[in-house]
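In what follows, a single structure is set out as structure tokens and then discussed.
All protein chains but one are shown in place.
All chains are identified by letter, namely A and B, in their written order; residue positions are counted from 1 within each chain.
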Amino acid sequence: MPKIETAEQVKRFQEHCKSALDRFPIVVSLCNGTACCAMGAKELAAAFEKELAGDESVKFIKSGCHGFCEVGPLVVVRPLDVVYQRVKPDDVPEIVDRSLRHNEVIDRLLYRFGDGGKVFAKEGEIPFYSNQSKVVLALNSLIDPYSIDDYLAYGGYSALARALEMTPDAVLKEITDANLRGRGGGGFDAGRKWNSCRTAAGERRHIVCNADEGDPGAFMDESILEGNPHSVIEGMVIGAWAIGGDDGFIYIRNEYPRALKAFGNALKQAREYGFLGENILSSGLDFDIKVSRGGGAFVCGESSALFRSLEGEVGEPRAKYVHSVERGYRDEPTNLNNVETWANVPHIINRGAEWFRSTGTKDSPGTKVFSLVGKVENTGLIEVPMGITLREIIFDIGGGIKGGKNFKAVQTGGPSGGCLPASSLDLPVDFDVLTRAGSMMGSGGMIVMDEETCVVDVAKYFTDFLIEESCGKCLPCREGLMHMSGILHRITEGKGKPEDLRRLVKLGDAVAAASLCGLGVSAPNPVLSSIRYFEDEYLAHINEHRCPGSVCSALISYHIDPAMCTGCGTCEKVCPVDAIKPVPDEERKDGLLREIDADVCEKCSACKEVCPEEAIVVESPAVTTEHYRENVTEMR
Amino acid sequence: MADITTAEKSPAKLTKEVVRFEPRIIGFLCWWCSYAASDMAGTSRLKYPPNVSIIRVMCSSRVDPAFVMRAFAEGADGVLIAGCHLGECHYVSGNYKTAARISLLKKTLAQFGFEDDRIRLEWISAGEIRKFSKVITDMTEKVRNLGPLNWRENFEPK
Partner (left out) sequence: MEETSVKMLKLTIDGIETEAREGETILQVAERLMIDIPTLCHWKFVKPYGACRICTVEIEVHGKTRMVPSCSYKVRDGMVVKTRSEEVIKHRKMLLELMLARHSQVEVVRKLAHEYGVDTTRFEEMPSEQCINCGLCVRVCDEVVGANALTFVKRGTERYVSTPFEGEAESCIACGACAYVCPTGHITVQDIRDRKYVFSELALGPTTPIHIPFAAAIPGIPVIDSHTCIHMQTGGCGICSKVCEPDAIDYEMQDTFEEMEVGSIILATGYKTFDPKRAEQYGYGRLDNVITSLEFEHMSHASGPTGGAFVKADGSEPKSVAILHCIGSRDKNYNEYCSRVCCMYSLKIAHLIREKVPDADIYELYIDMRCPGSGYEEFYNRLLEEGVHFIRGKGVEVSQMPTLATTTPVASNSKLYVKCEDTLLGMPRELPVDMVILSVGLEPAADAEEVARVFKISSKADGFFMEKHPKLAPIDTLSDGIFIAGCAQGPKDIPDSVAQGAAAAAAAMSLIDAGEVALEPITSVVDEEVCTGCKTCLVVCPYGAISFDEEKHVSVINDALCKACGCCVAACPSGAITQRGFDDTQIEAELAALLM
């Protein structure tokens, strides 16, 4: 494949790729994202390939993440424009026969909303999708991430061609005018960063993409890298042109083997086509990207620690007053941006800064990808315009709390963020508002919690996570978090003391004020924000030994409501510690009920999950089996 | 001064059956090493055969091959030349010259029919008194076994 050398050639090749794609009357897109793969997409792919063997009329794509992870595996058929959910390999022959050959919609595979509720066939009609504004993820369900031709067919690399015909200064101006803020969590003005890097003193400049994505529950960057790696490459080359970058790196966490594979393949193709290497598109720009894998340390998502890791040193942060644009990788000017930030760049160049600013808010233009997880009906990956409210995300897109339960809180920003209560639901999501409320938007993780989640437990979880990941260099983060965790553990075990809350706040303030890097500075956020909004929950744990969410195992006990129990005995069968024994039924003389021995019970909730009558009850504070037996009616 | 080179000598008539043949060996010893060794061997009361008569030179390189010939001509049955170990010559490099000369001499004399054991070159340092006594003993025995040289009868032109 001879290298593409001019913008004109790019255009012609794009047309060539597009017509190659258009040759296929039918396109089947199977979501090959991580979640769908876990649900059996691999077997589905095999089944499709078998059914479609030799059929030249169908283009079968194993695409990146479509986003609707809750109902995966997903199959989209075009131009029929139908979305099939929870597809199994046995469904494949039917899909091929009816939908592909005969254009029929298979009703039972369609998405339903609510109990026996509305059926949605078209992608554009499903509320989960219709309330989103896909820009960065737009091509995910359309292209094969392993095919650069697919990307070109949809206009890929036209931004690069355009940018290379502009002057670097013009490109810089476009990005700066767009007010693109870093999507990795910091929200720093990318244009300003690019400008500073360009003018920094030094012989060489480095372009780096941060793909360490360490927040638990976050998979935005993963899906971009797996679904549309070329968009990131294109963004980085444009960045290199604007800033004057000499070489590029992408730091991908080692726990993303699929992203590594997809991106590595994309790099190879880009080089082959001439989008990386020497004299790219005859512009005189020499640029290439090297892949560096992380070593399993969350702290290496912090830019100065990332650079140390890239250099082969231990990932430990340095004081932030030394800006990385002046002294970053190898103490040379370095421009580091997040995956999603880079993926936005081609769109800005193609459609202009003004277009970009037309979405979102004034201070936070553009869209943001979120991973919406937790106790919502529809979990998955979404892309929404900045300024959308939490309520719209959780209820309109997310479909509300699962099982009709009550919303308690939403945790945004991962371990650096905080829990926001129902009173915050109407806050618009952007870089600044959430921070003022005591949390932060962060890199896009959004965990929804219902009445059966314990806020203290969540705060403990995040604190323990950060203790594991703390590099240990500075005193406040290393020691402070450890003691905070100790206090939280005591509280959740029913050993909380009255002074614990005050202590947590004081400690948290000290850690936030005195820590060296962002990890430490933001580490107390989950604790501090949950105390701010859910102090009553903490007090319940400490003073009443009660866990309002019925989660903390030291503070709960499991019982069976004799009024609901039918004596089916399923619970007894699944109990791993034989805590459930039959007891005579006082009312139905001929039957047996079941009772849980609270002293033996491990609170694994296996019984709760299998009970067909929902007769398993969780009491907090914990009570003995005898107490429950005697006070059942009052306790109901 | 009397010409001592032509001293009157009665021809030595050695009869084998009456006395054990006692070889007469001349030893040219360099002052710094082998002579000192002989001195110390004496003070140490080492026992060795008396057959070697010592002529002291300052350095083994003083030994002219003609002396060796002269010794045999005067009636010696064997000649020992002893100097310092190579590399340890008090005069730096004298013993190398000695080595070259004596080695050439031995080759020449072999052509005349001299047995190899009659001329012996040894390096004996000042402390090697046991080696000294051993060399003396060994050479005496060897030359004894070879028998008298009988220069007059065997080599002098008639």
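As a convention for this text, contacts are C-beta pairs under 8 Å (C-beta built on N, C-alpha and C of every residue); 3 or more make two chains touch, one makes a residue touch a chain.
What you are looking at is a predicted structure, and each value in this text was computed from that prediction instead of being measured.
Only one of the listed residues, A:310, A:339 or A:516, touches the absent chain: A:516.
Against the chain not displayed here, chain B makes contact via residues 4-5, 7, 9, 24, 26, 31-33, 36, 40, 43, 53, 55, 57-59, 61-67, 70-71, 74-76, 87-88, 90-94, 97, 101, 125-130.
Within the complete assembly, residues 297, 299, 314, 316, 318-319, 321, 467-476, 478-480, 482-483, 486, 499, 503, 506-507, 509-510, 513-516 of chain A touch the chain that is not shown.
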